[in-house]
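Structure below; questions to follow.
Every protein chain of the complex appears in place save one, which is left out.
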Amino acid sequence: MTMLEQTPPPAEQPLLDVKDLMQSYTLPRESVFKPAGQVHALNGVTVQVMAGRSLGVVGESGSGKSTFARLVMALEQPSSGSVLLMGSDLHRMPADELRRARRDFQMVFQDPYGSLDPRQTIARIVAEPLTALGRMDRATLRQRVAGVLRQVGLRDADMDKFPHEFSGGQRQRIAIARALITQPKLIVADEPVSALDVSVQAQVLNLLQDLQDQFGLSYILISHDLAVVDYLCDEVAVMYLGRIVEQGRPEDLFAHCAHPYTRALLEAVPRARAGGVRRRRGAQSIASQSTGATGCAYASRCPLADQHCRDTAPALRNVGTAHLAACHHAEAVMALPPVSAEGG
Amino acid sequence: MSTPLSVSAEVGAATARPRLATGFWRRALRHRSFVTGGTLSLLVLCAALLSLVWTPWSAYEIDVASKLRPPSAAHWLGTDVLGRDIVSLLLVGARSTIMVGIIAVGIGLTFGVCLGLIAAARKGWTEELIMRMSDFTFAFPAVLSAIMLAAVAGPGMVTSIIAIGIFQIPTLVRVTRGSANAIWAREFVLAARASGRGGFRITIEHVLPNVLPILIVQATIQFALAILAEAALSYLGLGTQPPQPSWGRMLNDAQTLLFQSPMLAVYPGAAIAVAVLGLNLLGDGLRDLLDPRLARER
Partner (left out) sequence: MSGSANAPLIEVKDLGVRLNTSRGPAQAVRGVSFSLKRGETLGLVGESGCGKSVTALALMGLLPDSAVISGSIRLDGSELVGLSDANYCKLRGNRISMIFQEPMTALNPMHTIGRQVAEPLRRHTNCSAGEARKEAIALLDRVGLPDAAKRVDAYPHQFSGGQRQRVTIAMALACQPDVLIADEPTTALDVTIQGQILDLIAELVAERGMSMILISHDLGVIAENVQRMMVMYGGTVVESGATDAVFTRMGHPYTQGLFRARLRLGAQKGTRLKTIAGTVPELADLPAGCTFADRCAIVEDRCRVALPAVVDVSAGHGVRCLRTDASMAEAVGTLGA
């Protein structure tokens, strides 16, 4: 029963199939005699996204989530592993084919101020993914741009303005419009609302929700904010130091999480409520990415770690219906009382 | 393709902020350096243009009888050792100065910017090669290369233009590559790559427009340096050859008569100073007006 949950029904191929993705960066040499150190940004990530469903990737700095985004978008070559979009390996395609394949997957970036070229008009910026695919006459381009701008709640007249004439939230809408224009099947959104004010975040998230309902888009939503992925995603993967440590439906993950790191993330979120008690959090050391230590990567920060954890790295395994966790003590974590949510 | 109504209601009117271009001239005309520098530079340019249609006297006409005259109603700044009217010499000299400046900087920009952009786009060995070649060229003093060139091709305006132009290239390669690298690291370039655009397209459409402000400023500085270099070369006798007037050579000619008629050195010296100062101030002003503005636009 449990094994069947992991493999998709034979008729349906996943939209995105990531297998054992690994990425290491070589650090600059510190000495002539010693070999250069390596940073292992991704240590074997395997995950699938079905058409019309969304995956949330949660993690902090050093978790590898941004590297994951860049590899899925084929902006970098992985050290090993594969990324298959509708069956074709993105990293082994000839350049021309990859360029055409980009019609189906687009990206929204975190910084609404940096992701738009300040010297180009909105029309040019939004039309860029189409221009990359081939020549199109100006009138049709402008028509497409106008259409997609309307979809994100902006006006046709905004086409000829420049990015600095818009607020952060509006710029992020422009970025979303740019990602939509080729009618992709998959949008990778890297922290799409982190740089926005709270009231604007809500507007943009509503927009993403509406677009998903309207077009049957799949999202890979990368965020450090659990609530954001909870709102938009059907499945959430929590990453720590380049590995997925827990994966499952948001309601399962947040109601009975199975990994101590997920629990730590949930507990760390400040709650907006009266009578907020000061919770003392213990000192936590940060493990660095480059250590190739054996055993669980989280052991140094984990309150439940024992010798077994330090010796053997836990594999990602089933702990419930469509719920995976990489922890020897997953059942114990699941048995803990749920982390108190915000009231009101 | 209907818009979710609630979304458009939420957005509200896009607050129309003033566009970058219209604000520019308003601020520019209030900026001291820009106005001063612009005026001075324009002065030199006008002198050069004027000389094409009119000079008070012919700059080539030698009238030994009226040599070394002090300023008068006829000769506003007097005459030089060969009786030539100094005002006319300055006007026509401006022409050589401007021409050398424009063409030499043009050479520098064309090659320097191209190489710099290629270095930033390709990285790796290409970048290394270009930068080392540029360092090598840089290591040669301009004057030395001019002398070598003159020895090979004979002295003259063309030689000095080429020598100065070649000397400009490394600086522009360095400046272009540095700023281009900074642009390549920006997120909108990553977005362009994610859209599938190749290195060439990104360089032309994203990198170049964004490094343009820095290049414009650098170009004015290079112009000033070119003028100085031209003056130095003419002074050494390697640049514009007689009878073609040149500020640098006027300085050289004035050297022997420094105690007799010191003003003969002051006029061309002042002309050079005005041109160089004007361009430097213009460059300063442009830097203030173009770069921080873009950085501050949020």
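Letters A and B mark the chains in the order given here, with residues in each chain numbered from 1 onward.
In this text, contacts are C-beta pairs under 8 Å (C-beta built on N, C-alpha and C of every residue); 3 or more make two chains touch, one makes a residue touch a chain.
The structure presented is a predicted model; accordingly, all values stated were derived computationally and were not measured.
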- Touching the absent chain when the full complex is considered, from A:29, A:92 or A:273: A:273
- Message: Tell me which of A:76, A:156 or A:230 is the one touching the absent chain.
- Response: A:230
- Contact with the hidden chain, among A:66, A:79 or A:209, goes to A:209
- Task: State which residues belonging to subunit A touch the missing partner chain.
- Result: 60-61, 167-170, 197-203, 205-206, 209, 224-228, 230-231, 250-251, 254-255, 264-266, 268-281, 283-286, 341-344
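Quick note on the criterion: only the chains that are shown with their structure count from here on.
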- Can you list the residues on subunit A that touch subunit B in the complex? 73, 75, 98-100, 102, 106-107, 109-111, 113-120, 125, 128-129, 131-133, 147, 150-155, 158, 161-162, 164-167, 169-170, 173, 175, 178, 203, 206-207, 210, 214
- Item | Residue numbers on subunit B that touch subunit A, as the complex places them | 1, 3-4, 6-8, 10-11, 14-17, 19-20, 186-188, 190-198, 201, 205-206, 209-210, 294, 297-298
